[in-house]
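Yeah, one chain of the complex is gone here, protein chain that is, but the others are all in their spots.
Presenting subunit A:
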Amino acid sequence: MSSLPDKKDAIATSLNPFKQGKSRLRTIERIQRSVLLIATYSILISALVVFGTIIKNGAPVLWDKGFSFLTEKPQTLTVLDVAATEGLEISADGFERIVGDNKKLPVENSEEFEKSYPHTRFDLQPGTIIGDGYLQLIENNNHDFRVGFLSRSRDAQVGFNLSADSEFRVTSEQLEEIKKVDPEIVAGELTPVSEETNYFRVRVEKGDYEINKATYDALNPTTLIYIMLQSFNDDERNQIRSTKIPNSQVVTLSQAQYAACLAEEGGLPFSKVEPQVSVQDFLQFSMPAGQYELASKVLDILKLANPNASFVSLHNTERGAVELDLKEAVTLSLPTAAFEQVVRDNPDFKISNVSNYEVKKPFVRFDLSKDAQILAPNEVQLELKGENAGSGALNILDEHSHSYSGGGILGPIIGTALLVIICMTVALITGIASAIYLNEYARKGRFLKTVRLAMLNLAGVPSIVFGLFGLGLFVLIAPQITDTPSSSNNVVLRVPLAKIASEPNLRDIENNSIFMAESHHKTSDVVAAASANGKARFYNGWTYLSFQGWGTCMLAGGFTLAIMVLPVIITACEESLQAVPMGFREASLALGASKWQSIRTAVLPYAFPGILTASVLGITRVAGETAPIMFTAAVAERSLLPWEGLQSHGFGAFLEFLQQSVQAMPYHIYTVAGRIPQSQYTEPMQYGSVLVFLMLVMSLAGVSVYLRIRIRNKIKW
């Protein structure tokens, strides 16, 4: 029908009510036509320009980095200017990565060899007491090993060096305490000493005064009630501030405090002073210089007894030691040197079955013939520095680093995949169900009209508003069943469910800052007490349904995306359901099938291709979105993949897995393109990730467009 036969055309022209000269008409038509043609094709050409630029700049990057771009996590890139040198050592993997990233590196005389590390294997027995730092060391070397605490004691032995002979003066109670823990150190002679302490009872009259910082510091620990508009900063030694004493008071001051208040300018005048003396008996003993191993409690007493004695700490167990919650022996291993240190410093380190073995690693030793520049991701450069720290072969002339410019994009790709999976699970279930309802069950009426209106409007809501909504609902308010609810003031509601909570391990109590309370207290009191003590969570034996939100995590992000994509899925699914001819349903119903049976057997199978298209379309939309996940799920920096470093087991681990924030492709691009300082080193990462991302999304889009065309053409009833 697009053009009429010539003869008719001729007649039409002669009868033309808009009659114009034929040739002029043709010219105008041709011009108009070509204008429209240009408009159409310029859309396509501009798309081509966008794709072309990105492919042109991105393809060389992918070619250079190869497959490793997809299998490495994003890292900080360090640029090292290294002097020509001989005998650099690094593991074979590290060497491969350095050579792979630096094609022009002047490597010479590379030789492979095996480096062996002595390790010790041992069985850790229940009842072990160990310092925090040492436990950390063991856990770093044994990735699957994580253990709770039974108890923590400040009684850990602390090794220290007393640099000179010192005298200590203690009260008899303190002496008892020392003797109880460490009887040996007071074996020498004890001299009784009595000491007089002067103190003053003074009266301060009501009124306004000008005081300096020394006076202020002296008065602060006393019971004097004064009012100051502005307190002193540390550096305001000579400043004078006005202070107000609201009523006349009597306070007790020590000699030093009293002296501080006597200053000519900035002191505090007293109306009445009563000097008083108290006598206290002490016992004095001496300790010769040398090395000691003492309980930390004793050390505290000694430090108080003689502030001038100089203790040099030998090893750092400041937080004391913990008793490990071990039910049975665990086989662990450590590098031998570290093992020996742990055994030496922890007397209650209970082990059996100690055996030595060697771990062998392929290494490469190589020379650099000229000064060179090495680009290396963070872990590689750390390895290079670590392995050559002793030999002095690595001479670094200059070093600068660029965040997110090294490594690959493994983390973001996985994060995006997980977000898409969560989102599509939620969106497809609700989307298909509501499409079935709307198309098969609902009668025309007000309800249907409202649903359709809501859906049309939902489709027009900006994605950033969905982000705000997700932040408000999923991140901050969504309910969570937990034994240790948050004590933040922002939590709307906490519903105690049942008294079945299991008591958290001491280690979790410390790490997660949990406030422990009795179960008979009211929730509001516990919350107030927890926040007054600066604790983030509390435990009182009850399991709560706490509306504290899920936090920034992939679950929140997935749900936000699901809600955003819902209108797209519902509309597409409905379309495919509508395409199934009415006759199918009627025939099925006529055969006596129930409504659900006929939907299940006569409608859904034929609508399946359409539903598949809808889901691919949904994935395309979701994978490319940045705004909704910006503050619901995405983080810029994350060194672990989502399944690494989980601390719970079983179902708890699954929940913990879902409650992590993730890196995501679009957010990663936003970070490298807009949030970090740009340099020539960030550019490859930008183009590389954009190209991979574009390829992913566009292939999905291609599939959905293809499927749609196929359905339109093929399925005709």
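Definition applied: a residue touches a chain if its C-beta (ideal position, glycine included) is under 8 Å from a C-beta of that chain, and two chains touch if they have at least 3 such contacts; residues count from 1.
As a working rule, contacts and distances are computed from a predicted model.
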Name the chain not shown, per its UniProt record: "Phosphate transport system permease protein", "phosphoenolpyruvate--glycerone phosphotransferase", "Ribose/galactose/methyl galactoside import ATP-binding protein" or "Glutamyl-tRNA(Gln) amidotransferase subunit A"? "Phosphate transport system permease protein"
Tell me which residue among A:Ala214, A:Leu283, A:Leu545 or A:Ala673 touches the hidden chain in the full complex. A:Ala673
Check each of A:Ala59, A:Leu304 or A:Val465 against the chain that is not shown and name the one that touches it. A:Val465
Contacts of subunit A with the missing chain: which residues? 1-4, 11-18, 25, 29, 32-33, 35-37, 39-40, 42-44, 46-47, 50, 53-54, 223, 225-230, 244, 246, 370-371, 429-431, 433-434, 436-438, 440-442, 450-451, 453-469, 471-473, 476, 490, 525, 528-529, 532, 563, 566-567, 570, 591-597, 601, 620-621, 623-627, 630-631, 666, 669-670, 673-674, 686, 690, 693-694, 697-698, 700-702, 704-706, 708-709
